[in-house]
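These notes concern the structure reproduced below.
One chain of protein is taken out of this complex; the other chains stay put.
Coming up: subunit A.
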Amino acid sequence: MVLRKGKGKQAALIVSLVLIMLTIAACGNDTNGKEQPSGNDSATTTRPENDGPLAKYEPAIELTAMKNLYGDERYLPGDDLNNNVWTRAYAEELGIKVNYKWAVAGEGFQQKVTMSIASNDLPDIMTLPAKDYFTLAKAGKLADLTPYFDKYASDTLKSTLNADGGKQMKTAYVDGKLYGIPQTGGSDATADMIWIRQDWLENLNLSVPETLDDVIEIAMAFRNDDPDKNGVKDTFGIGFQKDLNSGTGSYEGFFAAYHAYGKAWVRGEDGKITYGALKPGMKDALAKLREMFAEDLIDVEFGVKDWKKVGEDIAAGKIGLFYGREGLPWMSAKDAIVNNPKAEWISVPIVSSDGKPAKPATNVTMERYFAVRADVQYPEALIKIINLFQDRINNPKTTMDMLSKFGVDPVSGINFAAYAFGGLDPSEDKPNMYFQQINAVIEGKETVDNIHPEAVRYYNTIKNYMDKGMDKGADPLGWNYYKFLGPESSWKIISHYRENNLFERSAWFGLPTKTMSQKGATLDKLQEETFIKILTGSAPVSDYDSFVENWKKLGGNQITEEVNEWYNSTFEN
């Protein structure tokens, strides 16, 4: 018996040793086994003679790619991701056969990128999250595009990338070399404005606010004077939610009245960047909010409501005054109108607490970069592919047919642009241009033939809505476009900000700095808790001073240094 047991153990030991050996062997022998395909291996292909932004490769080259999707992709019958209007255009016009290795929507994208990097299985051309872009660029895994960019980027692409003065483009440089093209986007759309129920203003004989005192007066009336005339005190004065960096029920617009900001990094005239929440006006702003809360103008439950919950109150007709962004005509403001056809909204610029004009904060997030793997034979192919998108969509000379074929087809509702690789919009928002063009046509200064075909579409809807006497029921989306891009729209407010140079653009928009990734969450929590406590009256206003001290001590000073360093190294050389 004893003997047997011993034998069993011995055998177990041997078997486990063998297994360990096998595992080690399996791990060892495969590292060199797999050669990376070189991407475009057709040895006979040479660069076209008159090489340029849209010159074709003969014979065609092949490139593998990856794609992040929106999640709602629909295709024409017979089409799929590897065979659609864009992949056919790449093959026919550029001589580039694009094969998507994988595609995924939303948060899964980051997972798949991590997996691809870990298994050393990167496609030839890539859409990379910012963090991975910099890691791979520093590790030498990406092709240097510096020598190709000037030669191959088309004029449209260059103007798209330079619409903000090239700021976003500059973030793509690593040690002076360009390894990728940033997916640029506009920041104007993040500016706050005030949204007010116009029918409530009319019910109470109030006028549009011009100062912060006016706003508070309106809030008082909306809370106490039954603006919806239903005989019940069921409306809130002004809508706020619990997060400092949210779009609907935002604080940024309110803080801006005191020239302070909840989240933005402000670059002063001396060139130093400081955190907006440390600005001297913040204490007064918090004291004012506290006063408003004490007077019952703010929902007592605001501390547990996020922007969606506040959106529900807006849609239900309980909130008629709040700070929000340009997209409200597509969101809860629209729902409020569907639920109550008498409702009407207006948007007005944010107001100031003193004589100095209030400047709304804007921010932009650099999320993705388009890049090429280091060993690909023709790195410029990526730039050509991106050129084609610019040529079809953002080119001022593009036509309605082109837009229906490569952009959104109004008949089927399919957004073909979603299948393009490296689709990027100008780094200043398109709606700025569309608003100018549409309203120039409405005022008779311009003709429909001279404006961008996408603007023509919006113009037609808006015109139709106006011609039918602004009947909200006639065309379900007419109101949306009218309030979004029409003569009384949210983009009119943004264009007012632009004309008067009123944007406070957050100076920092890079990757989280080292200290920020370590301590940012703690600092954010400290800030939100302190602010909410002061607001609800459970802590004295003087707590703000100790918050400032603590914020600096707990890593804030270091973050400020790092932010300044990032700014100087990115833009000042």
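Please note the rule applied: a residue touches a chain if its C-beta (ideal position, glycine included) is under 8 Å from a C-beta of that chain, and two chains touch if they have at least 3 such contacts; residues count from 1.
Everything that follows uses one rule, which is that contacts and distances are computed from a predicted model.
Taken from the listed names "YdbS-like PH domain-containing protein", "Carbon-phosphorus lyase complex subunit PhnI", "Quinol oxidase subunit 2" or "ABC transmembrane type-1 domain-containing protein", the protein name that UniProt assigns to the chain not shown is "ABC transmembrane type-1 domain-containing protein".
Across A:382, A:485, A:516 or A:539, the residue that sits in touch with the chain not pictured is A:485. Note that of A:259, A:430, A:492 or A:505, the residue touching the chain absent from this view is A:430. For subunit A, the residues in touch with the chain missing from this view are 4-5, 7-9, 11-12, 15-16, 30, 69-74, 80-81, 100-108, 111-112, 114-115, 118-119, 121, 185, 189, 247, 307, 309, 311-312, 315-317, 325-327, 329-332, 334-336, 338-339, 407-408, 413, 415, 425, 429-431, 454, 458, 477, 480-481, 484-485.
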